[in-house]
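Contents: one structure, followed by commentary.
One protein chain omitted, others in place.
As written, the chains take the letters A, B, C, D and E, and residue 1 is the first residue of each chain.
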């Protein structure tokens, strides 16, 4: 797509663990969904910026279902990796899992597809390196990502 | 649906204005998408809790497109109102508009449909009052909300 | 007073609702007064900046009585509007009301008159547009504001 | 006034120095007045709680003039001491001075009289120890504080 | 040491990446050392709590040299793993590396050995599972950790 050297899926991967504290939660101890999405955006930003070697802005969040509530005292793991790369836009897949710090296996609590766009200092889109696809799984995800990107373009709400 | 006295759309409406400061933004001065979604969740929580007179948890965010970037120094207005109410779940419509504090008209920068569920202290769903629909516009939105809720149920991703 | 086009009281009005969380409060669950005043200052800043179309600094807070304590879990509404406008200074009236999110009517918990001054990048006062007064009530408040401003000038403490 | 052993002015004194950072300021680098008042309230709370050996709530702030603006990069000193003690209420005098960290003498930027009330876990006023007055200056301030307290009671705004 | 089933070094490992923002830094853009140590403590807490399946408190930080300054705009990686486990205390080794988000290899900027103690709800030490050592490297680190722990006990400052 351009002459920038390709980057691998692995080299952009970013992971954050966070202990959820009372300020993250409502009065029943359930963590606010917006608090989770804010962390999702930050880890997606790191993954996209690492790949693009440029500042990025969030273009969209696909629908996010909170499969299971996250609770205060849990350690939450946010793991981001790139699935699809266009000219300036990237799709980042973020998986969120939680485990009680005092025991029990991690469980998936949500996942999100975030579209990020690389921009210059004036906020104009800039080209990003292609994504080097190493495994069959990465190829499948790239193709699925490409299709989601087209769906987004078609259905974008205009005010 | 239950014997709770109905609440109106107007009585649940909640509005927040916030001045965006440098800590909300990346290095080009564009506000992080996650920061916006975190405020969207909070104002949706207030609207849903006012209607339900109960604590609420976020069940899902529909796709959110960031139509125009928000920048540091802008005053952002988040306005939430209920569109649809089921047994324990509510759909909240949040519109986000921004204006430069030093001049210029407000512009729509994004909107979101957030599904909230009313819960008791143990996190179990509890019934919420019905929504009293006063205007034809509110009736149309309620019907649209009902259809989106069914779409969500059908397409919910299971891990 | 100057040739800037006048602004109305309504167009500067700003409103913020905030859910009070445990970090806002002392050990009995009563929200710190300083936390309330910090929000009062921010909403007054937005109202004054909108009118002045300039950055503003706080010149003074009149006495603030906390009529009733605000408690964690309450939704607090801060509403600001201009009452009086001088050459560079503006008086902003902020009313603070609180309601329990789980039920009960809102009650007035405090109010404040904040004096803001419009400044340029070097911090020097700049002229602000006159205030267009539309209703008899706005005229009465303007005159009361003018009198309070004179009282402030006379009684200002000098170190 | 009660049988609690008296406390001295010196033993309640509390002092905080804080470096002002960009998040405390508006776009010209002037620190928000509300940010200053929030620190004033916190240091007054510590002074009052130390004297009362009880949790306290803020009853009122007297008028606060911001004599000189505080700027980002300055070290600000907040010093609180009790001036007057009634049955459950205390008047705390807070002086705010600022100095540039890179040089220059401290200058007084504002001062405030905060009224605090000692409360039990249910928020009801509880008696506080009398104030032991050691110097002529402390006696003068106590009498001035007593007069301000009476003025406050007479002029309290009722909604 | 006790009958608790042993945990592996790998299962306690915790990693956090964080983008450093202007609020983390002084006026030359260098991140405050205390900000780094605060993150070091949090990731050490997660590693120790995961192993102990109990709440932990920090007993000591060994000397920390900041080899190279961290700057705003860098992505910093904090990786913690257990090196030594006693009866109730654990030594956690945290390595801190930084990379510019817009390019360049990661570089080690500091490392720390944090001693954590597992406690019950009353703050009393509780036994922790032994550490299962799988590789020669883990055995060497365990022995080094044991020696550091003895040095700490001997040289602990008493007020």
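As a convention for this text, a contact is a pair of C-beta atoms (placed from the backbone, for glycine too) under 8 Å apart; a residue touches a chain by one contact, two chains touch by 3 or more.
Given the structure is predicted, the values throughout are model-derived calculations rather than measurements.
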* Structure fact -> Whole complex considered, the hidden chain contacts A, C, D, E
* Among E:40, E:76 or E:128, choose the residue that contacts the chain missing from this document, as touch is defined above. => E:40
* **Missing-chain contacts mapped onto chain E** => 26-28, 30, 32-35, 37-42, 45, 55-67, 69, 108, 111, 114, 119-123, 152, 156-159
* Asked: What residues on chain A make contact with the chain left out of this view?
  -> 21-23, 73
* Structure fact -> Hidden partner sits against chain D at residues 14-19, 42-43, 45-46, 49-50, 53-55, 75, 101-103
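As a convention for this text, only the chains that are shown with their structure count from here on.
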* Structure fact -> Joint neighbours (chain D and chain E) are B
* **Chain pair equivalent in interface to A-B, over half of contacts matched, among C-D, B-D or D-E** => C-D
* To do: Compare the two sides of the chain A and chain E interface and say whether they are made mostly of the same residue numbers, over half shared, or of different ones.
  => same
* To do: State, to the nearest whole Å, the distance from the C-alpha centre of chain C to the C-alpha centre of chain E.
  => 47
* Structure fact -> Cα centroid separation, chain B vs chain C, in Å, comes to 27
* Averaged over CA atoms, how far is the centre of chain A from the centre of chain C? Could you give it in whole Å? => 40
* To do: Two or more other chains in contact with one residue: find those residues in chain D.
  => 22-23, 27
* To do: With chains as vertices and touches as edges, which is it: line, ring, star, complete or other?
  => other
* Looking at the whole structure, which two-chain pairs count as touching? -> A-B, A-C, A-E, B-C, B-D, B-E, C-D, D-E
